[in-house]
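Excluded from the complex is one protein chain; the other protein chains are retained at their positions.
Here is chain A:
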């Protein structure tokens, strides 16, 4: 059993986590970017202060926090996304460190020198894990026939990794299978544990790798990686903070002069996008006010402060003004792997109207909103409902007694209704989103 470290209740980090969980549960913190930033901050604090000896302890701890955050608000997928992203980076850093360590200590007994043979091992993304998988299954010495029993994915980049692992497995078999410590070999001889759906297997393998590698117990010194890991999370935070600017970078390529652009609510990404575009192009924006939050009003106010001419319309006029508009630009709450998205309630109507009038629908979003969820149940149950007070009002005169009010935050938009995703890392069509998600997160983290 992998040793699991837990945050003590007295730990300030535990309190931080609790606070975030509470505010997520109470919807005090809303907006995927805010949630993402808060999550990153909490995780960074944990990494900075917690004492861990092996990397899997840390990963286990972060995953535990991630699970709790996701449970606190299952509709807020950004928390999970950031956890996945950070885990991914931690593994990457660790793997790089392992590589560096191995190449500097080539004489360690029973340790194949991977350094010269695997020049690109830590550069591309998905190798690392598939490499681990193959290794895990081939090392028990079940013979050359089973050298590659499990291939989780076959992509071009994986072929390289597979070759490495095969070569390595052969070397292991040839020389040093005996060097496996009792603990790790017992792990390896129980393939049932290596179920890819089980999130823990990679940790055990990491443990196996580190303890197997190095009599100097490199794995036990994972704590030394702390500064690197903190820095890695810093990168995530930076990426989050500059998302709006990065998304807006290509704005003028998507907006031509004298356009009439429809948007709704107040997406900060869309706002930055439009403001950036207005530096080069002159256009008009129609903002739907988006009841019951009426965020469209603040959007209109903010855009007009930058000199952009704005028409403010009620939500009911979305279809009526559509012939006048040239483009619909939406912000996203979450982008799913199938290219569909959750967006502010009202967006579906706008997207459908745009489709009916053959106007392009552009979604501007940071990639941290891309969630590895393929088919979220997007019927009634997926609606994240809020208090009906905003709609019905608390008149106190009993005029609304016995009346049910339904007030969801978000709604689902099919991928077919979207023409383009403009992200901080390039523009993509909905059909390509799954690929970006594959590349951004490790498969083992899909289930936190």
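Some notes on this structure:
Throughout what follows, contacts are C-beta pairs under 8 Å (C-beta built on N, C-alpha and C of every residue); 3 or more make two chains touch, one makes a residue touch a chain; residues count from 1.
Here is the rule we use: contacts and distances are computed from a predicted model.
The unshown chain of the complex is recorded in UniProt as "Translation initiation factor eIF2B subunit delta", chosen from "Neuroendocrine convertase 2", "Probable glucan 1,3-alpha-glucosidase", "Translation initiation factor eIF2B subunit delta" or "MMS19 nucleotide excision repair protein". Only one of A:407, A:433 or A:446 touches the absent chain when the whole complex is considered: A:407.
Of the candidate positions A:227, A:323 or A:426, contact with the unshown chain belongs to A:323.
Contact with the omitted chain, checked across A:30, A:237 or A:260, is made by A:260.
Only one of the listed residues, A:29, A:42, A:308 or A:371, touches the absent chain: A:308.
Of the residues in chain A, those that touch the hidden partner chain are 260, 264, 284, 286, 288-295, 297-298, 300-302, 304-305, 307-324, 344-346, 348-349, 352-353, 356, 379-380, 383, 385, 388, 390-393, 399-408, 411.
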